[in-house]
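Heads up, one of the protein chains got dropped from this complex, but the rest are sitting where they should.
Showing chain A:
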Amino acid sequence: MAAGKWLPSAQLTSSGRPVLLPGEVECSTLSSVDLECEENSNFPNFKSGVLILTTHRILWIDETNNKGAASIPLGAVTHIFSLKKSIKAMFGKPKVRFQVSAAADGRVDEKGSTSIVITLVLRGKSDPDVFYSRFWEVWRSRSWEVLNIAGDSDSRLERSGGSMEGSSVVRMPVVGISGILRKEQELWESTDKSLQDAFQDLNALMSKAKEMVMLAEKMRLKLLSGSTSQANAANDDDTGSKQEMQDWLLSVGIVSPVTKESAGALYHQQLSRQLADFVKLPLEKAGGMIALIDVYCLFNRARGTELISPEDLIQACALWEKFDVPVMLRKFESGVMVIQNKSHSDEEVFARIKSLALRPNALWTGINPSDAATTLGIAPALAKEHLLTAESQGLLCRDISPEGFRFFINVFKDIEPNNIYLVKEHGIYGTWVSATTAPG
């Protein structure tokens, strides 16, 4: 969009949630916010969008069309004006003004030589004082610098490493077994320290949460590279446990959970979008459909803190209808709720159920939900829903006996009512008869 010229654009996920930078955490979300710049007459219309204040940026997202988003790095902010307390300000829409560095042509730029004033007009019902104080807090904490410095030092190291032959930089040699051991030792010590710090008390844990997620991510990557290089190793046990470890680490990671505090009135909307992004991976693993209760567990485990309630989850899922997301909530007749890909087709599942029900054994004794669960690789409760749906489509028939509730392939369709003794050679009834009639 046109904003790209004046403000850096921000990336969005397919469900319309911002893609956050490493270490970036959302702090506040406001709806119906205008972005204005009086000094620049060419400044485009930023009307009534969603404003997200993060530890690194101010993001402005146009909700009406998915054209993208604009961002203002907090590093460019040079001053935040205090709120006006005049009579006029009391009756008008609350405004928050701040000064940002800009290039000579008016483009917002951290290293710009001039500066412009940007005004946020809060049309929503949000409290400007709360936002103002949070804005201040975030701006003052300068958390975007922490990572930048880390990144800088990394790249400096690389540069110096690359030009080794030219300069005579004296570094501790990382060579031989002792070098590797020492490096491992250092890594262990720092890891150990951050683990110890984290568990000292709950407050410390909260502040360490971000670091822990980063650590987990790092460990995952290491495991990943380790397992590929040792793919040929016959040590199945080891790779199995590595896989498990990886899965655990993977489910650690929502760095910036949408909370009631940060998103306010937009809580469910933002939660809904975040959830849509989150379920992609578990959905893929579960074969396109996953029970809502499982998502609840996974999602809250990934959030770690700031757990959501079941009602929040259902509301968030219900909102998907309004957004263009690739997943949907589905309610089976029995009331069981699942999340599935919009592209998920029952046909495929039915085909597999049918082939299961046509196995010689199943023709004799039928199938039950746990058989189907094993074949389909899903939870028995979900398998039962599939069987019931297949039954309602006329694929299966039920058999209720003291032995339990079982399903058989539907042969009724194939029987000629005018001649009940007729067995057509081809067709499911014929298959069933030949499988269940003892030869001779």
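Here is the rule we go by: contacts are C-beta pairs under 8 Å (C-beta built on N, C-alpha and C of every residue); 3 or more make two chains touch, one makes a residue touch a chain; residues count from 1.
Here is the rule we go by: contacts and distances are computed from a predicted model.
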item: Missing subunit (named according to UniProt) among the choices "Multifunctional methyltransferase subunit TRM112", "Glutaredoxin-related protein 5, mitochondrial", "ESCRT-II complex subunit VPS25" or "Cytoplasmic tRNA 2-thiolation protein 1"; value: "ESCRT-II complex subunit VPS25"
item: Touch with the omitted chain, as defined above, among A:133, A:361 or A:392; value: A:392
item: Residues of chain A in contact with the chain not shown; value: 366, 391-392, 394, 397-402, 406, 408, 410-413, 415, 417, 420-421, 423, 429, 432-433, 436-437
